[in-house]
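Of the protein chains in this complex, one is absent; all others appear in place.
The chains carry the letters A, B, C, D, E, F, G, H and I, assigned in the order they are written, with residues numbered from 1 in each.
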């Protein structure tokens, strides 16, 4: 089941630099593990912003919330989730 | 080069039904031809709305505008285009 | 799987009165059948508005879109869907 | 009398961690006591956000404000209250 | 129990003039009967707008919705309802 | 001459607690003196928010600004003022 | 007593041309009479828009509403009124 | 003196097709004459929208309003004007 | 050439009080010098807000930006500039 997610990262300017770098590194590892598992099949950078559009493929709303709230940067992000359905014109459907 | 596009369809309620059906049919054919060509690799329905999120893969801004303004439903849609870049965490990049 | 849905009804003022009444009657029957089936467990009127908040309990995003786009008033409504997860403080969870 | 409430939690990033954990624990206990009393019959997590949708069942506006302003996280939340009425299509009404 | 209500009137420009005048006259009579009953204790015109701020004093959310949805101009108004509680500084409370 | 005022209080989380309590106490005394003088005839709490709707009855715009800018919490509030006129349906006018 | 007013004119595209021209002419005469009386001391066109910013100098909110609601284009305008006070830095005050 | 202008074209769907085509043709001629005169040095299409960003180079606000309000499509456009100043980093300044 | 300007002052709550008072005093002197020169012919306080509406009369956009960016409170203000043209109904034009 697919969901469209927008994440806007707002790390406080006064965060300790070491903590920041370590958190961003953990975020990357966490994301890549989910990408490899197939749960997070797509991620794109929005040009000019510290933001991404992503597609998630999960079993349930609960699984998606567990994944998103487990993001190391979750406390510093605004996240918007949109449920997706098959489009009637989709040639792959 | 990838672009994220949101399309919200707002067909006037007083449009002639035959014209409407014919236009929607042409829209579907137009979209599917572009999907098959690889220019419009993804399209999803937004749940509960007469709207879609799509990904376009084009050579230039001009090509994208030519494609979008050629949509049979273009006069009846609100369209928002967001340029996408490779995300540094993308395992496929 | 639960979804929170807000529906705002905007029937055009110039709709034929008989068509309007017949559509609203079909909407009611459609809604009540879904309520009885357990797919649409809750519906409340928003005070002062021709709008409702509803809870849907469905198997998938596709099923929810099929239900919502099948509403007789669908062409005349603005619909916003929010996926819900179990709250960690919910005593019933 | 039913009310629909949205709560968005915005705890300052520099709050002392012990104070934060203690406040969140008190919030949970406070909420669960009200849920068990029947005043707060439903609570759902909004997927991807530190937010909830809730239904309250109270005697009066004053009682609802007393409950909400007593929330341990009240100073750190944006709260929106919407009064609900019986929907004419509600099969349980 | 008090509620704050804002009403913005948007009568379509092409409404038949006789129907319009008759509807506005019924609206006035309806409002004045409720004012005299004590259910609608206050109404003010917003300067420069075809809008009002009102205070309603009712027994329940259901009663308020019944009153508001019964307004002859209800199909042509945007209405926003805000529940009110006693203010701790109110000298009359 | 009547004005409708909305006040949203946003006291910074790091304000010294003694200063805060003293300021809130002064705000209450200031408000109650104006209520008793007839300048501030009504004040209601907005349910679920640290906000109020108020009615002011003053001689001029200058007098209203002098009153509002003298509020002890003025530096910590967002204030919106709307001038009110007599409503043609008001039975008390 | 001064008020800042913004008026945005939205004449329906299907208004009869003669009615339109006659209404616009009456609007101009009405405005100029008020300007000459001193009630409407200033009016500026907003560049690129069918809109104006104006200053009104009236005795009361009721007088201002009477003036504004009497504008021949009133049914076709969005109007926003802001009460003005003397600025403490104003060298003319 | 430079101004940044955004124009969003909203031609009513029921406009007569001949009138529409004739108006759009006049708009093009009007724009090109101003471009050649140096008053309208730049114009770009916004991808996916019936809109443009333009730069105007005029002597005064009055001249700009005269130009914009003279556009054949002026009654069918939303226009936003932003005055521009020399940027301190501009290598051409 | 006239411009309409709105300034909203947002001085940080933790600014040193002496610095604050000195900055506000310099702001007043700067404003009054410009008022006396005829560049800043009008300034009004917006009732209930730490904001003003002003009219500037300058030779060019560059001159206006130089004036505004030189305001001692410029780093602590949100400023919106609207170019004004002569209104066709203005009796003084």
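What we mean here is this: a residue touches a chain if its C-beta (ideal position, glycine included) is under 8 Å from a C-beta of that chain, and two chains touch if they have at least 3 such contacts.
Computed from a predicted model, the values in this text were never measured in an experiment.
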Residue among I:2, I:68 or I:85 touching the omitted chain: I:68
Where the missing chain touches subunit B, by residue: 1-3, 60-62, 64-66, 81-86
Subunit H, residues in touch with the chain not shown (by the definition above): 2, 4, 27-28, 31-32, 35-36, 43-47, 52-53, 82-92
Chain not shown, touching residues in subunit I: 3, 5, 12, 15, 61, 64-65, 68-69, 75-76, 79-81
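Convention: only the chains that are shown with their structure count from here on.
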Which listed pair, H-I, B-H or C-D, duplicates the contacts of C-E in over half of its pairs: B-H
Between subunit A and subunit B, centroid-to-centroid distance (C-alpha), Å: 23
Centroid distance [mean C-alpha coordinates] between subunit G and subunit F, Å: 29
Multi-chain contact sites of subunit B, meaning residues that touch two or more partners: 45, 47
